[in-house]
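Only a single protein chain was left out; the remaining protein chains are all shown in position.
So that you can tell them apart, the chains are marked A and B in the order they are listed, and the count of residues begins at 1 in each.
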Amino acid sequence: MNNNSLWSDAIYRLSRNKAAMLGGLILIMLIILAALAPWIAPYSYSFQDLNLGASPPSADHLLGTDILGRDLLSRILYGARISLLVGFVATGVALVIGVTWGIVAGYIGGRVDSIMMRIVDVLYGLPFIIFIILLMVIFGRNLWLLFGAIGAVEWLTMARIVRGQVIGLKNQEFVMAARAMGVSNLSMFRKHLLPNILGPIAVYATLTIPQVMLLEGFLSFLGLGIQPPMSSWGTLIKDGVESMEEYSWLLIYPGITFTITLFALNFFGDGLRDALDPKTSDN
Amino acid sequence: MKNKLYLIPLIFIFVTSCSESINPVDSGLENQIYHHGNGSEPQGIDPHIVTGVPEHHILISLCEGLTIPNPNPNDMNGYMAGTAESWTISDDGKEYIFNINKNAKWSNGEPVTADDFVWSWKRILTASLGSQYPDMLYYLVGAYEYHNGLIADFDQVGVKSVDKHTLKVNLKNPTPFFLGLLSHYSTWPVHKDTVLKFGDIDDRNGEWTRPGNFVCNGPFQLKTWELNNKIVVEKNPHYYDASIVRLNEIHYYPVSNVMTEDRMFRAGQLHLTSTLPSQKCPIYIEENPNLRIDPYMGTYFYRINTENEVLKDVKVRKALAYSIDRQLLVDKVTKCGQIPAYSFTPPGSNGYQPNTEIPFDPILAKLLLEEAGFSEQNPFPKLEILFNTNEDHRKLALAVQQMWQINLGIEVELVNQDWKVYLNREMIGDFQISRAGWIGDYEDPNTFLDLMRPNRGNNKTGWENMEYDALVEKANTINNQAERYELLYQAEKILIENMPVIPLYTYVRAYQLSPDVKGFSPHILDHHHPKFIYLERD
Partner (left out) sequence: MISIFFKRILLAIPVLFAVASITFFLIKIAPGGPFDADRAVSPQVLKNLNETYNLDASNWEQYLDYMSGLMQGDLGPSFRFPGRSVTEMIATGLPVTFELAFYAILIALLMGVFSGVLAALKRNTVLDFIPMAIAMIGICVPTFLMGPLLVLIFGINLELLPVSGWGQLPGDKILPSITLGFAYAAYIARLSRGGMLEVLNQDFIRTARAKGLTERMVVIKHAMQGGLIPVVSFLGPAIAGLLAGSFVVETIFQIPGLGRFYVEAAFNRDYTMILGTTIFFSAMIVFFNLMSDLAALWLNPRSRDAS
């Protein structure tokens, strides 16, 4: 079986999965809306109408305004740019480092594994808040730094999960057989190990994205990350929670947007996982 | 099956929980137990070591100084007899004779004597103790010199015991606010034998402050102390005024999260909150009868780094100040009864009424900026507002950002940093505009105006004005309050003319108080002596 047919098979299977297609469609729409935010947002994300203050949804402001009288719809649209970016990029960073680290440690094993995993232990142990404060002091506010900081934290658990999986696979018959046949390490990773651990990776990645988006809200509050008055879903939700009793719409609309996105992501992720799974093709 | 499994931990938790079931405010009413929300975990309860408001709330029930704050807000005199039952002041205002209450006792039953005060003041002026408030006593003859090692003999410091119950204090200058200083905890006594039992006079870490060891002279004594959970104090039977103390216990809860504190109050777990989530204020003003908003001697302001290239021009500083609509800020951003500030010292405290003005005049502001040489061709460079990470500071800065952007066309960037980094940047002058607040330590304009004198550690603006310095200095040598204020008004005027700080608003104390609490009156410094407080339901 060559690679092309594997991929076209996968795409075919994906296209038959309605939930996955719906999820994908929603994601694409969100990305388009985020990209077009400056043109379609009814107001600027920063414009304050102090005299208006927090007002519930109305004809002028479809989703209402926040405490400083800023249009919530516009802030959600602009926020999508930051949040989708941080969600995908930071998770991507965590995935690349974590999966590589986990596969190498798990597959090579022995002393290399031991050293690599002890490094993970050390990194787990360092105080995160001090790390963030130092990053801010040394580099200032920087979006890419934010991605790095989040990625640097999130890859650790990923590495542990992947390593656990690889150790489980390593001694299974098909891997041993491939090794006996002299398959190179690289193609071993790509052809035999990676496809078989894709499931847990996909699940953990879909779990990481929302976490990363919320973490961004916290880090931006601390001063790393986006600069006020710019908005992100993380900061909107954080602000919304604080005034949920008084101005519930400030939590509800960003919350709904966030949840829809995650469901879409999840359906799409599950579909993708099923489509790529080498075992489902036998069924 | 799923439901049953899920119940196991719940049952377990139920069983391990204790068994009383009535809310603390209701049960507190019966037993006179007062539940006090207290901000954050106190650093400690050694009055010579700690700093901060939560510490003050606890110490005011445990220890007592020579005077105590007057609970009557209309009494201009401010202070009433504490451990000193009376005092006389010499005509030149420089010598105070305190008569210590003969019934005053420590919580272990021993009498409080004049010598106890002498020793306690010696302790706070001992440099190696590292107290952060020795300057509260610098008004005494020789105190500064002793603390800074210029004299070694404490006998040369202006505090003496004439006899067991008579304390004589000599001041360098007539200091009209001296009695006020005495209700600050740094001037309160500690029990010599107890302190020395657990360490030397300069031991910061002595365990004499633990429950069981702690001895002091206040209306309450320390019962238990659970870190980050609560501190319980109980009525001190040896207190000279024990017959009027009606509370049996006060429970102090270090609730650092204001939302949690608000929910605890609503669920009947607290009688008093230390503060209020600011977003709730406008709603509570309309519908919550438990809300209290009291005047508070504090100013919220922006510090300007006058050594900064673009900000050293006073015209620029004025332009920035004149383009802020303070009324709009308090009405639409802070929204909790704050008062727009047009002077650095909050007006009204102790009869002080500065007549300075800071107009909101965008046209004049724009003009000033042009006079300073900035125009469309030569735009004002990007300006940074530094503040410590906090939602309220952020909101205010956002509003100011828009005002400067619209009224002056200045591009403004907001920079928030964690508290310690923010303090560090202020200290080394690494900022342009920085958010700041100042709460009076005692009830006198000097607690504000002294701040902006040259060489004061808290000036932090780089602004030095010798005329201002001389006025404030001279005012402190004058015994006549009206004459003194006249000089301070002039100083205040110089300050506002030079605008090294942009006052924004005068603070208020906003909190929730259960209607059961009686004898709790507003106080400009938020000092509430617990001997007057009791619980009663109408």
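The rule is short, and it goes like this: contacts are C-beta pairs under 8 Å (C-beta built on N, C-alpha and C of every residue); 3 or more make two chains touch, one makes a residue touch a chain.
Just so it is clear, the model here is predicted, and its values are computed rather than measured.
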If I consider the whole complex, including the chain that's not displayed, which of A:I40, A:I130 or A:A177 touches that chain?
A:I130
Which of B:D26, B:E226, B:E371 or B:E497 touches the missing chain? It is B:E226
So which of B:H147, B:H238 or B:R453 would be touching the chain we can't see?
B:H147
Tell me where the left-out chain touches chain B, residue by residue.
2, 5-6, 8-10, 12-14, 16-21, 24, 41, 43-44, 46, 49-51, 127-132, 134-135, 147-148, 204-207, 209-210, 226-230, 253, 255-257, 259-260, 263-264, 266-267, 269, 418-421, 423-425, 427, 436-437, 457-458, 460
Considering the whole complex, not just the chains shown, which residues of chain A touch the missing one?
109, 114, 117-118, 121-122, 124-127, 129-131, 133-134, 137, 156-157, 160-161, 163-165, 167-168, 170-172, 196, 199-200, 202-204, 206-207, 210-211, 214, 237-238, 241, 244-245, 251, 255, 258-259, 262-263, 266, 273, 277, 279-280, 283
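Heads up, the rule we're going with is that only the chains that are shown with their structure count from here on.
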Averaged over CA atoms, how far is the centre of chain A from the centre of chain B? Could you give it in whole Å?
45
Chain A touches which residues of chain B in the complex?
259, 277, 279-280, 283, 328, 332-333, 389, 391, 394-395, 397-399, 401-402, 413-418, 421
Could you pull out which chain A residues touch chain B in their complex?
46-48, 50-51, 53, 67-69, 133, 136-137, 141, 221-223, 227-229, 239, 242-243, 245-247
